[in-house]
Structure formats: C-alpha cells, structure tokens
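A single protein chain has been removed from this complex, and every other one stays in its place.
And then chain A:
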Amino acid sequence: MLIASALLSLPLLALFAVLAGRREVTHSIVYAGCFVASVALFGGGLTYLGGHSASPSWILPLGLPWLKAHFSIDNLSALFLLMINLGAAAASVFAIGYSQHLPQRRRVTPFFPLFLLAMNLVLMADDAFVFLVSWEFMSLSSWLMVVSDHTDEENRKAGNVYLIMAAFGTFCLLPAFGLMAGPGGDFTFAAMRIKDLGLMGGFMVALLTILGAGSKAGLVPLHAWLPLAHPAAPSHVSALMSGVMTKVALYGMIRVLLDLHGQLSWHWGAGLMMVGGITAVMGVLYAVLQDDLKKLLAYSTVENIGIAVIGLGLAIAFKGDGQVELAALALVASLYHMVNHSVFKTLLFLGAGAVISATGHRSLTVLGGLLKRMPWTGTAFLVGAAAISALPPLNGFVSEWLILQSLFKGPGMPHWAMKFGVPVVAAFLALAAALAATCFVRAYGITFLGRPRSADAAEAEDVSFGMRWSMAGLAVLCVVLGVIPVTVTDALSHVVRPLTGVGFAVSADLGWPWLSPVSATRGAYSGTILMMFGLSLFAIAIFVVHRLGTQALRRADPWDCGHPEDIPQTQYTSQSFAQPLRRAFGHTIFQAREKVVMPEPGDMAPATHKVSMIDPVWSGLYLPLVRGIDWIADHVNRLQYLTVRGYLLMMFLTLVFMLLVVAVRQQL
C-alpha cells in the first residue's frame, strides 16, 4: 500500500512540475515530494528484505489486453530497492538546493520523478513485458535529462550516443526475453524459471543479456556512452545515473543470469570475470587522466562496475561448478560492492555538483583550495574519496577485500582456465584499486587542497543547508557500512540464498564483529575493532601532543609547502600530477605522445607542450563500426534509384531465391 501510493505520487509530481514549473517554489516541492516517496519506497524495501514478510506479488490489468502486468518484490528486488531509493532520497534533498541555481531546471524537474518511477518499476517487474517497458522508460527519461542543456554541442553528442547505446541494449534484451518466453509466449518470470532453454537458446540468452545489461552498466568496450552521458546531465541526475542506474543494469544481469536462466555453465562466469577485470583497469586508467571532475567520476564508475562484475562472474563460475558456498561468498562480495558504490558514487557526484554550483567550473585546472572555502563539501568528499579508494575502515575496503578473498579461492576450481585466469584477474583488481587511490588523491588534492587556481575558486562559498546534509548523511553511511560489515553480509545472505541455494557462510565463526570468509587465521577482518582501535590511537595521540608536548612558544619560518613563491602556478596541476601514469600506462594503451614546440630564435611566442591521446575503444571499435554502417548505407541507398525493370528484377530474384530455399529444404 505504502509502495503503491509512493509510486503513484511520482507521476503526479511530474505533472505538477510541468504545470507549475514557472514558479521557483514548485521545484523545491517536487524534489521534497521525491524525497518523501523515496523514503517510503526505501521503507517498503526494508520490510521485504530478509524474508520477514512473504514476497508479495500483484497482477494488474495494465498493458496489452491479453498480458497482465505482474509485479513482485523478492529479496533481490528489495535489496536493489534500498540502493535505488537511498541514492534517490539523497539526490532529491540535494536537488532542492541545487536546482535553484540550475538555468535549465524546467527541463529537468518533470523527468526526475519519472526516472525514479521507472527504476523502481524495473526492480518490481515480474514479467518480461513490464521489465522491458520500464527499462526503456528509464533510458528515455534519463536521456531527456542528459540533453536538458542542449545548447552545448557536447551534450547533444552525448545524448545521441546515449540514445544509440540504450537502443542497442534493449535490442539485445528483447530477443533474450523472447527466447526465454519461448514460442508459447508466457512472459512471466515464474514461467521462465522453469523453462528449459536448451543448448543454443541458453547460449544466446546469456550472450544477449551480458551485451544488453552490460552496455547499460558500462562494461568495456560498451562503456563509450557512459562517460559522455553521465557528466552531461545536471549533477543530481548524474549521481543517480552513475550511482544507481548502473545498479539497475546489474540487477537485470543478476536476475537473468542467476535467477531466470538457471543453467549457466562456468565458462560464462570465467568470461564475465575477465571482462570485469579489464573493465576495472581500463576504467580507472581513463579516470586518472581526466581533467573534468564529473568525467573522472564517470570513468571511475566504469571501474567500480568492473569490480562488481568480477565478483558476479566469479559467483557464476562457482555456481556453474557446483561450489555453492563459494558462489554465495562471491555474490555477497559483489552485492556489497554495488551497495557501497551506490553510496559513495552518489556522494562524490553530489560533491562535484556542490563544487560546480559554488565555482561554476568542472575542470580541475581551475579549481583548488576549496577545502578552506567549502569545509562541509570538502570533508564529505574526502570521506567518499577515501571509501572509493578502498581505505579501511570505510566501506569500499570491505567489499573489495571480500572480492579478493573469493578470488583467492578461484584457483581451487578444477579448470585450468580458472587456475590461470583468476590470479590474473586478482592482479587486475589490485592494480585497479591502487590506481583508483591515485586517481582520487589527484581528484581530491587538485580540487580541494593547495591554492585556488582561479578567481572563481578563490571566492567559492559553501553550499546551502540541504545540500550539505545530503552529502553528510551519505558520508556517515560510508563509515557505517564499513564498520559493521557482518551486519551487512548477514542481510545480503538472505538475498543470495534463493540464487545460490545456500546463504553466506563464514568458515570460522569468530563472533559478531569479525568477518572471516576464508579462514580465521589467514583472512579475518573487523571494521568495528579497527575503527575503535584507530579512534583510541587518535585520542591518545591528541592527548600526548596536547598534554605531554611542550607548551612553550616557538618562533620559526613557517613551512612553505615546497613553493615559497605565493603563486598558484607553482603547484601541481591536474595534468602534471597524472603525467607519470600517462607515461607509464598511456603510452601503449592510449598512444599518448608528448610534443614540445620551441619557438624560433628571436620569436617571442611561448614554447608549447602538447599531449595527444587516442581512445582505443573509439578508434578501434566504434569508428570502424560507424564507417562500416556508412558504407553499407551508401550502397543500399542505390536501391532507391533502380529502374522499373530493376525493381521487377529484384522482386523476381527474391521470389526465385525463396522458392529455391523451399525446394532445397524439401530435399534435405
């Protein structure tokens, strides 16, 4: 009842935003309404997580007359409902303040509630029809917000690429569900679960699902739209697209591969794990070289999706091999990382939004020194950056550690591909984690530390009340999810039990705060103890410094932080900080080349230092594809200018060909 009324209120809010969008207060009311609806849906999700209540299902007479719309909430949907609506609630609160300064807000506010509605409906769908319609609705409503600032050429391009990739995704998912429904055409998930797909059908369903949901989630090389589209939307929408919508895509993947498909061989898991590893490393390599703060965060999303997919692939491989306990472990780790990423990526995007609304800039080159001017945003962003860099005791560490622990069990599988592949993926994961830390040291350091690099950055003011608190709430959640890992894994255990058959089992139970998935002596972690220990050490250190240290006054030159000249140009720039990595990794992968142009003797022009880079995915995959399509279109176009006899001939040849096919088929 609560859920239904919350869902119904969202389109009404959208309608209200359209009708009364002229007044400023409308936008605040709509976002406040979205917040209330998200909290209600969060509460609804919480009720159904953990099997306290039986999973409800509703059948509504919507859609096509002979297909009723089926909805249901099981543990998996409930978990993702929590993720979605947590992010949605934070983004809504943030947007109350943020949208006041947004010039295109009348083109954004009406679609925001619709976007929330679509994502929630995807999670509650219990038949393919509702799922696909909501999925497409989710793509379109977010697309409208991506192109809301359509005066910018780059945003229009981002919108076009997004639309094409979204269409590609749905184009893949449509036949996947069609194959699962079979010729009888029973589109309910319950019927798909018991259907035997056969060898070829099973193969096609798995491939199409990975392509379709993977393109939405941002798996390399289908990620091309993501770093374009996510930054193009207003920041509160970017936060939802990056933090939350990618999770809906992963939900689709889990739902089909682990729930509906039901008979996936371990090969798919191994392949998915490898793709995840490549995605993680590529994503973070892109991220570390970006100058645009939001683009950096978007590429970092690609990386984190890769990490979550490593866990998912591993779970599928273990399940396909019959090792359900390990499958449960890997799946819990993967889901844990999705939860964490939805929290800290939403936080970081909101932080980026705060920086943009305070300074008007997204480029790292002109930011700097913002921590002094914006202490709230700076502190919250720091927590998010530390969490995404997987620093203990924050939440990012726990999930990446769990994924790594489950990877260590991978070589125990009786397949040589896994024995050799898993260590490679583990190395990828470690590399990605290390590079992510570098990436966020750079992002945070250049943005918030040092001296301002522009007048706008020097005069920035911290953001308004609601925006601060939405970020602070998410930052606290980053800490909480990190220090009570066992509580989280216990909750996730309810989710994985229906998918793998068993819950999350610890090998040696060391009691509540200890997480020991593998062995009590070799792999045990407690965020709670670590946090308490760290805080005590911190308190002791403060006590020692303040009480036992000397109180005498000391006069000396202040430390000048390495640049005695008080000019911002002497600091690290975003480019110079990334240069070592660009030289080490970018030279081969991105074909990064540096070129110094010295002026002629006597010429007064400054010397220039140019860097050229090539995106291998664009130049290696998408551009040839575009050229190929252009070539085909050019040649097919000639068919439009045939002679009368030419058209007759075409029909005649088609007829003869069809007859030949029939004749040959009869002979067989």
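Note that contacts are C-beta pairs under 8 Å (C-beta built on N, C-alpha and C of every residue); 3 or more make two chains touch, one makes a residue touch a chain; residues count from 1.
Please note the rule applied: contacts and distances are computed from a predicted model.
J.: Identify the UniProt protein name of the omitted chain, choosing among "Hydrogenase-4 component E", "Protocatechuate 3,4-dioxygenase subunit beta", "Cobalt import ATP-binding protein CbiO" or "Multiple sugar transport system permease protein".
T.: Per the UniProt record, that chain is "Hydrogenase-4 component E".
J.: What chain A residues would touch the chain not displayed?
T.: Touching the chain left out of view, chain A contributes residues 640-641, 643-645, 648-649, 651-652, 655-656, 659-660, 662-663, 666.
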